[in-house]
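Removed: one protein chain of the complex. Kept in place: all other protein chains.
Which chain is which? They are A and B, in the order written, and residues in each are numbered from 1.
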Amino acid sequence: MKKIIPQGLLWLSLILPAPSLMAADILVKDGESIQGAVNKASTGDVILVHPGTYKESVYVDKDGITIRGVVIDGEWPVMEGEGVRNDAILYSGNDFTVEWLTITHYKGNAIMGQAGNNFVIRYNRVIDTGVYGIFPQFGKNGLIEYNVLSGIEDAAIYVGMCDNVDVRHNEVFDNVAGIEIENTRHALVENNYAHDNTAGLLVFITPGLPIKTTYDVVLRNNFVVNNNTANFGAPGSIVSKVPAGIGIVVMAADDVIVEGNIISGNKTAGMVVTDLAFITDISSDPDSEPNPDRMVFLDNLMFDNGADPVADVKALMLTQFSRSGPDILANLGSAQEPDNCIINRERYTSFGIKKWSECERKDTKDIVSMLIPGGAPSEVVTTEGRTKLLYQGICAGCHAYNLRMIGPPTLTVQALYLNDPQGIADYIAAPHKVRTDYPTMPPQGHLSPELRRDVAEYMLSVTK
Amino acid sequence: MKRLVLLLSVFLVACSNDNTPDVSSDKAAAEAVQALQQSGSVDGKALYAACAACHGAQGEGNPGLHAPSLANQQDWYLERQLLGFRSGVRGSHPEDGYGAQMQAIAKTLADDAAVKAVVAYIADFKAKPAAKTLEGNIKRGADYYSNLCGSCHGPAAEGNEKLQSPALAGVDDWYLLKQFNHFRDGIRGADQTDRYGYQMGMMGKTLPNAEIANDVIAYIQSLAD
Partner (left out) sequence: MRGRMRLLIIWLCGASASVPLAASEWTLSDVCPAGFHQRNDACYLQSFYNDYGSLQESGVGGLKTGLPPLREGFSAQQIDLGRLLFFDPLLSVDGDMACSSCHQPARGFSDGLAGSAGRHGQAMTRSAPTLWNVGFLRELFWDARASSLEEQMQGPLFAQEEMANTPAQLLKSLQDNANYRELFKQAFNGEPLRLEQVYTALTAFQSSLVSLSSRYDLYANGFHEVLTQPEIDGMNVFRSFVARCAECHTPPLFTNQQIAVIGSPEPDGVALDIGVAAITGDESQRGGFRVPTLRNIELTAPYMHSGRFNTLRDAVAFYTGGRGHAVPKGEHLSLHWHIWEPNLADHELDLLVAFLKTLTDQSFMPVLPQKVPSGLAPVATQILTH
């Protein structure tokens, strides 16, 4: 039977032995395959990866899987892409955890999520790896903490098209972008150390994506320091268009709060607030609202920013008789409007914030986390639930219990095949026309004999 | 008082008339058994002579003796039923009096060849739909027929040999109703070794009530013309 396991219960089951789930540890040693362990694993299992070098890509299409590196005397398990493998870990399942791995030399991403909810990505080291280091996409409710990432040609940590994510206690350096929050709502970026990237923290909207908004983002208590690395992003990528030397970029995102950060030594500007015009040569999207609205800039420590600004910024600043870049640059249009606010503005060098209002909010003590208490509800399909899912997904499209649809009613099939599930299993592999006034059933021979038998037994047991 | 009488007579009809053969029927059945025991023929025509007393010379049936018409039933189905009577999977239930008669008669047929011979003879009768004796809501019957019956018995109740589902159109409506009730009540098709009978036994429990069963059969009757 399909069970909807509340997220909290599932996490609990990882700690406590729950009789219905029977979580197991699966050991992987040097020379063995992590993917092999994933293939064997079921919901709740923990895959323990021992020190060694693992030259593979791992795909997790199951719910409730944990991959945990085992670090012994400073020896880590290393996933090695050798510059030829695509991604190190790609998950689609819900309730996925990956931790304690070193990942290096992949062409694509180190850790990528595609629609898995309730993810945890922590204690990983990602070095010199392709496009993104950590990139959950289309995920709801996730935690990214205590990771160290460097040498990424796009964003080290890229939260793209997600809801409810905390990113905290990470170190990102020598990347093009440190941490990106893009087309995402409800994100807390806290206590991270972003240094020596082209730009440190970026909160923005990319036009042309199916999810159009970024709002409710808090950047708090981060070190954003010396982000002056020359841009080495791939041609055509969004970040390849970001000028070097910027601590924080807020582009088109709404309701962003910046508080308690130490932002220093960024040579173009400490923070840039801008609309979508900041990025050129990208196909426009009428469904993406281009303006940054309702920015809240609270107390931050900013100094030594703007020492050597890029030409555009230098030209802007010259209009204010300055050759240096500012701590805060509100660039054009709505970025300069009074729906944005600031406190203690006199402490910073700035451009374009004259109209910003005084913030009513003075701190963010009320915001503890953006995670969803109890986790995002997610349909966890158990092994037992598979057959029911198959019946409902495939068979029930044509067979109703006691009504004629495309196929005969399940009741009549039950009468015809009483005690003979094998008869159904055989028939559906290669159906032939039996009834003059019903279409021939599409063959299901691609289902294994066991699956056909399972679903046949299920069909005989349906009671409504 | 009137209602009590009505109820009582319904009860009597249900008990006696429906499932318990009357004197004339018993007499005819006994004569058939006797005739078959004496003849020993394997000729279909000769064998059928014993059947004709109840089912009529042309297989047209005789409602008075509760003998259904045979002319509208398919040969493969008649054969299976005769074999079923012979083996005892049909006509053994204590409440199936007419079935018991047929079981006795079928068992006096010499062998399977005799069964085939008599069925072959019946197969040559000209099909002629049995007369309508029931009234019902044909539209409603059609809905239920289409949903639950048609997938085996066919869109025109023409039967489907691949599924061993007999034609129903043209068969006496009173007989269909009685047999349906037998299936529903476990008088027929209650034995799992009677595979096809048991299938119908399961389906006999899927119509919501007797009134709707009546409607379905009225609809089937309407398909005969």
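In this section, contacts are C-beta pairs under 8 Å (C-beta built on N, C-alpha and C of every residue); 3 or more make two chains touch, one makes a residue touch a chain.
Here the structure is a predicted model, which means the values were calculated and not measured.
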Full-complex contact with the absent chain, from A:N109, A:N192 or A:N227: A:N109
Among A:V70, A:I343, A:I372 or A:L389, residue touching the chain not depicted: A:L389
Residue of A:F135, A:F204, A:F223 or A:Y458 touching the missing chain in the full complex: A:F135
From A:A23, A:I121 or A:M161, residue that would touch the chain that is not displayed: A:M161
Touching residues (missing chain, whole complex) on chain A: 39, 57, 59, 61-62, 86-87, 90, 92, 94, 107-109, 112-116, 130-132, 135, 138-140, 161-163, 185, 208-211, 213, 234-238, 281-286, 377-379, 381, 386, 389-390, 392-394, 396-398, 400, 402-406, 437, 439, 442, 446-448, 451
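Here is the rule we go by: only the chains that are shown with their structure count from here on.
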Centroid spacing, where centroids are CA-atom means, of chain A and chain B in whole angstrom: 69
Residue ranges of chain A touching chain B (in the complex, touch as defined): 402-404, 408-409, 411-412, 414-416, 418-419, 434-438
Chain B to chain A touching residues, read off their complex: 146-148, 150-152, 154-155, 160, 162-163, 192, 198-200, 202-203, 206
